[in-house]
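First the structure, which I've put down as structure tokens, then a few questions once you've had a look.
The complex appears here without one of its protein chains, the remainder shown in place.
Right, subunit A next:
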Amino acid sequence: MKTYYNPEDLKKFGKIGEFQKSMADKFFAYYGEVFQEGALTAREKSLIALAVAHAVQCPYCIDAYTVDSMEKGCDEEQMMEAVHVAAAIRGGASLVHSTQMMNKVKEISM
């Protein structure tokens, strides 16, 4: 079955430099540095990545950071809480715009 997303394509991510090498090299160097242990632990960064993966709805990233989070010792409860953080921010981002709607309603109402 043909689909837009093929799990096998995740393995090809490192080969995007085939079409534009210097930018890909810079991106992957940056990417690698971002996920190094720093002020945040590698485990904390993995959970952030998992949450963002859900926010941007990237199936490749969800697969990758589910495995990565488990490898870093996170359990299902922690991972689901991370996804709820993403959901809360996404939902909140819609809802906070309701203030604009409310403003407009009040502006044009008697």
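Observations
Please note the rule applied: contacts are C-beta pairs under 8 Å (C-beta built on N, C-alpha and C of every residue); 3 or more make two chains touch, one makes a residue touch a chain; residues count from 1.
Just so we're on the same page, contacts and distances are computed from a predicted model.
From the set "Membrane bound FAD containing D-sorbitol dehydrogenase", "Radical SAM superfamily protein", "Phenylacetic acid degradation protein" or "Cytochrome c oxidase subunit 3 family protein", the protein name that UniProt assigns to the chain left out of the figure is "Radical SAM superfamily protein". Here the missing chain is touched by one residue of A:Ile16, A:Val67, A:Met80 or A:Ala93, and it is A:Val67. If you put the missing chain back, the residues of subunit A touching it would be 11, 37, 41-43, 67, 70-73, 75-76.
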